[in-house]
Structures are given as C-alpha cells and as structure tokens.
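Here is the structure we will look at, set down as structure tokens.
Other chains dropped; remaining ones untouched in position.
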Amino acid sequence: MSIRVGIVGISGFGGGEALRLVAGHPHFELVHAAGEGSAGSRLGERFPGLPARLAGLVIEKWDPAALPALDVLFASLPTGHSAEALARVPAGVKIVDIGGDHRYAEGWAYGLADVWPEAIQGQRLVANPGCFPAATLTALAPLLAQGLIEPGSIVIDAKTGISGAGRGGADSRFGFAESNENLVPYGLLKHTHMPEMATTIERLSGGSAAGLVFTPHLVPMTRGVLATIYCRGQATTAQCLSAAREFYAGREFVRVTDAPPQTKWATGSNLAFVSYAADPGRNLVIAMGAVDNLGKGAAGQAVQNANLICGLPETAGLDGAPVWP
Amino acid sequence: MSIRVGIVGISGFGGGEALRLVAGHPHFELVHAAGEGSAGSRLGERFPGLPARLAGLVIEKWDPAALPALDVLFASLPTGHSAEALARVPAGVKIVDIGGDHRYAEGWAYGLADVWPEAIQGQRLVANPGCFPAATLTALAPLLAQGLIEPGSIVIDAKTGISGAGRGGADSRFGFAESNENLVPYGLLKHTHMPEMATTIERLSGGSAAGLVFTPHLVPMTRGVLATIYCRGQATTAQCLSAAREFYAGREFVRVTDAPPQTKWATGSNLAFVSYAADPGRNLVIAMGAVDNLGKGAAGQAVQNANLICGLPETAGLDGAPVWP
C-alpha cells in the first residue's frame, strides 16, 4: 500500500526528522515538501544524505490551497502559524500537526500515542504532544491511571537539548559558543507546555492538576529530553515499575527500565524510557522519562500517529534501533 | 606576606584547579605538590601552561610524614583517602580538605565560606563543602535563615558537569563518546552529599530536614553545577530576592540575579549565582544556585577558606572575572 504524504515546515528540525522517517517508511511516498526558508531548493541540496529517489523533489512555498493530492500531511510549523493555515487544507487530507496550535483543540485528537492509541485510530486530525509532555506524560501515565500518585502536587524538572529551541530560534543564545558548557533554566512558572500537561494529568487521573510545577532547562546537547518528576504517593519503587510494565504491556515504544533512563538511549528513535524511584516513608515517588525530542517528542510520534490514523502497523517505519554512542 | 603552600592530589581536577589559583595568588608560594599518578614528573610536564617559575617543581609521592615546612596544605583526595592521612600532618600546618572525609567531622570547621566566614577565620582545619552542597546551600541559606521556606520538604534537582566525576573516575561511562549528547540521572535517594546538606539545612533553619530529596544528573559539559530547588513557602519572588540580597550584602562571591542563573556565568571563578521564583498561591518557592564545580564547588572555595584561616583578604587570588564564552 502506498500512502501519499506531504510535509510542511521542512526547513525546521521537526520537519527534517519527519522527512528522514518518511524516507525510510515502507508505505509512505513523499510527494510534497513545503518550507519557508528553503522554498525553491531541491530536497537533496538541503539534505545531502537523502536517498537519491527523493533528492530531486523541489521544496514548494507553503500554500494550503495549492496542495497536490495527499493522504497525509505532516505540519511542523512554529506555534501560532498552523491554526489558520491548516483549516484551509482540503477535507480529504489527514493531518498530524507536530506544532503546538491544536493540542486539545476542538476536532483534534491528542496524539499521546502510547497511552491512547484507540482514540487516535481512524481520526483525521491529530495534534502531536510537545516534547516535554511526551517525556513527562509517558512516565506519569501509569501512576496516574492507577492512582499511585496525587495529581495535585506534581513537580516536573525537565531538561532539553538545544534543537528543542527550533532552527528559526537561532539567535546567539542558541549559538554553539554561548550554549556549550552552559546550563540554563528558563520560562519558570509560565512555560507554554503547562496547560497541555495539566489537561492530560487530569484526563488520566480524574483529579485536579492545580499544583503543577514545571521548570525547563537548556542542556548543551543537540537532542534529548529528560523529565525528572517529583510526586506525592505511597507506592514503592517496585509497585511503580510493575504498574508501568503492566500499563505498557504490548506497547512497542515504551521501555520500563530498572535503572534511571538516559537520553542517549533514545537518540534517533521513537522510544521512550521510563523508570521510577520511590520512598513511601517520605510520601515520595520520583518518575523519570527520557525521549529524543525530535523522535518521540516530535517526528517519531507523528509517524506513529500517522500509522494509527492510516490503519498501518504502529511500528511501520519506526523500528530502527537508536544510534549509540 | 608569603605563605608557604602545599597541594596534595595534584593529578586530579580539584588539585589542578587549586594549582591554577595558587599560582595566581598574591600571597601564596607553592613549595610542595604531591600526587599519585604523577609523582616524579615536573609540574610543567603535567600543566604545560603553568607560569615558568613553577614549572620545574617536582611532584612528590604523597607522604604526610615527609612534608616540607608548610603554612597551608590543600588536600584534594578521593573520598575515603584523606581521613587517616591528614591526621598525620604536623600540627602547625593549616589544612583545607577539598575531599569529602571531614565535612562535619569533629575538630573541622565546615567551610561554607560565604555563609559563615566568622566561623572559619582562625581555624586550623577546614572541610570544604561538596560541589552540590555549595550550589544548593548558597541558594537556600537566606531563605532558611529568615524562615521563608519549610526545611522539612526540600527537593533538590541538581545537575553537574562531568569533571565532577573526578579524573580517576574515567571509565567509559565518563568517556566523551558515551557522555556527549547524553543526560544521566544517578544516585537516586542515596547520594553521599545528602547528610552534609541535611545537617547544614538544620543548622541554618533550626528545623528538621527529614524530607530532603536530592537527585543529581550528569550533564555533557566539563564544568558547572546547577541546583534547582523546590521548596514550600509563602514568600513572593521579590521577598526571596530581597532576603538574599540582604543576607549576602557585602559578600563578594555571591551574586543575586533577577534572571535564572546559568552555569557559564561562573566558569573559572569562585562566584555563586542565586535566584528565585515563587508562587505563594501554590505555596511554592523555587531557589536556584549555579557555580563552577571546580571553583566555588572545590578549589575556589578552598582558597577562600585558606584566605580566611590565614587572615588574608577573602578575595585574594580570587578576583578574576569568569571566562565567557
């Protein structure tokens, strides 16, 4: 089966990773690529390692009214740039929005694919979770679903590689010279990913996420998100691990590990690694989730969502092992 | 005034940084260097950029019974290696132990120099704080001293550069290939720095630190420690900043900043940067502290302590601005 695929936002890191995954997908045929900065170039000029059969495709200027016939469109646009434009995409085109505009928007399924695959299957419009929520919620879901932690007092200390700032965001703060050998907390008490996480925590637990705290940090690495999450709860480490293993039984992309997860375990893959350490005597559960911010945190999860809405095996095009070291 | 100084542990990163600072100190004269791996070499072979006047000094095998006449000894030995040996140092030699064996040991002052300088002045034996405690306690001290946070529910999410693992600890986990592009939580619920932090929190607050949580992470950078600390308290951000500014008024090495502190601000210096973000509505205070783990977290603070016990100006040899970028 061949599914006609387009990607908009091909100049960015998320769009580029979607391109890599689509290029290796057994059922997807890339027929359209659109970008802002790179319109007019051939794909091979921008991505010198692309397979030869795709290198000649010309990048178009993004125009939702002038799309070729497509089955699926991946949109990876900066937050604020996709809401209006995607509304003009013809109704027959399925859309996975990697950007931030449609998370919990009306008419859009929330694409936390390892947790709610059934809610995504058969949908036309899917909003991909953000990279921080992908790491965080994958780790928390089993605990919340089984009532092992209190939803109202969750503290998320999150760390991201610098590709998370996006390619357009390349001011000197994200330049190598200023980023290397530096560690930067930012966006305290007001990050844009908070509402999405609060809503999902409430959906998973049935309780209020009112006390949610989220602190992101920029780490000098290209890829990777790690969330270290402090919760109140009476479960033991073994109970948490066991709950997660049960919750994700049969799910291909979530690995529950005894050791604390490392971001490099996930590089280049759609995997999420989760682990737990608890001390009931202190009413404490620490949950940890590690993903590749461009994999499970963006394009990997987007392809998984596309597989779900197209009725393909969930792992199609996503079974490559991570790149290590 | 010339003070005769020795350094033991010169092969390690802490000892090497002590050497750099002693070399630039206006009152210290290095007369003795001892090391394990490097005994027999000249200092200039190990440290090609050292000033010529020091390059010829031969590194000795460490023997506390065979020291030359010294005023001050800096000891930077792996934890477990200094307790017995330093007891054999002649009684006339002042000692600053950068290693972990004497923190809160009997007869040793705890060298948190920016907080308790008076308790260090005139002492003979000073135990330098660990690198994580240096970042953490400097940020917490004003809040604890003024009762702005509850001492019993502190969660410390700490991140360190890889020089923190020490030079001897160079197995492949700390090799470039496995460390770069990786982020690793470790030592959950059982790190060796916890007792030192708990004791200090209690000393500062008068209350129990029973609920202390501490999670260190390895970050792919050479230097730097950042502690992001989640506390319960009703203070506003402005109150926390104001308390810290008052607490550290006149103290040269602590900078209270409105923006979240970045580790690179401190590189190569003895500075500590602290900041705060609070939300009384959620009973939440976030404290942040950033230091160079080899500066304020090791050799910088050690020189500051040596200045204090020798009656020198606290900033002698420590007034260089950080290296940036």
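Order of writing sets the chain letters: A and B. Residues in each chain are counted from 1.
In this section, a contact is a pair of C-beta atoms (placed from the backbone, for glycine too) under 8 Å apart; a residue touches a chain by one contact, two chains touch by 3 or more.
What you see is a predicted model, and the numbers here were worked out from it, not measured in a lab.
Participant: Because only 2 copies sit in place here, please give the count for the whole complex.
Facilitator: The whole assembly in this structure file has 4 copies of the sequence.
Throughout what follows, only the chains that are shown with their structure count from here on.
Participant: Which residues of chain B touch chain A in the complex?
Facilitator: On the chain B side, the touching residues are 155, 157, 159, 161, 177-178, 180-186, 188-189, 210-211, 213, 215, 217, 219-224, 226, 228, 230, 260-264, 267, 277, 279, 282, 284, 286, 288, 290, 325.
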